[in-house]
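I'd like to ask you about the structure that follows.
For this view, one protein chain was removed and the others were kept in their places.
Up next, chain A:
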Amino acid sequence: MTMSLSAKDKATVKAFWAKISSSGEAIGADALSRMLVVYPQTKTYFSHWKDMSPGSAPVKKHGATVMGGVAEAVAKIDDLTSGLLSLSELHAFTLRVDPANFKILSHNILVVLAIMFPTDFTPEVHVAMDKFLAAVARALSEKYR
């Protein structure tokens, strides 16, 4: 499903991001915590962590890293493929995350947004963010094969 972002989608994402970006670390930590609990098969990528429980230090740190990537994607929203090139190489060659997991993390990010921003996370914002995260996942999958 390759659906590109319209000008309206991009504007919606940027406006919403401006509201929520200061909570980036908290969003990342919570989304990652949920992914590890609700989809335990994803723990396989983090077996080197001492503690995978919700809110633990490695989870918080990594949540911040992931949302840093999302912030970068927002800034490069007009050309995600070239903008996220090195991140794609990282995921493809070094991390080798099965791209099926991108959808899982995206879902959990949306759940966290619904909890933290109940009035701002309207259906219109929801569809724009869902499309955006899908586009980010596609850009990250570029170098896989």
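Convention: a residue touches a chain if its C-beta (ideal position, glycine included) is under 8 Å from a C-beta of that chain, and two chains touch if they have at least 3 such contacts; residues count from 1.
We adopt the following convention: contacts and distances are computed from a predicted model.
Among the names given as "Exostosin GT47 domain-containing protein", "Alkylglycerone-phosphate synthase", "Vacuolar protein-sorting-associated protein 36" or "Hemoglobin subunit beta-like", UniProt records the absent chain under the name "Hemoglobin subunit beta-like". When you scan A:Glu25, A:Glu89 or A:Asp130 for touch with the missing chain, the hit is A:Asp130.
Residue-level contact of chain A with the missing chain is found at 30, 33-34, 36-38, 54, 107, 110-112, 114-115, 118, 121-124, 126-127, 130.
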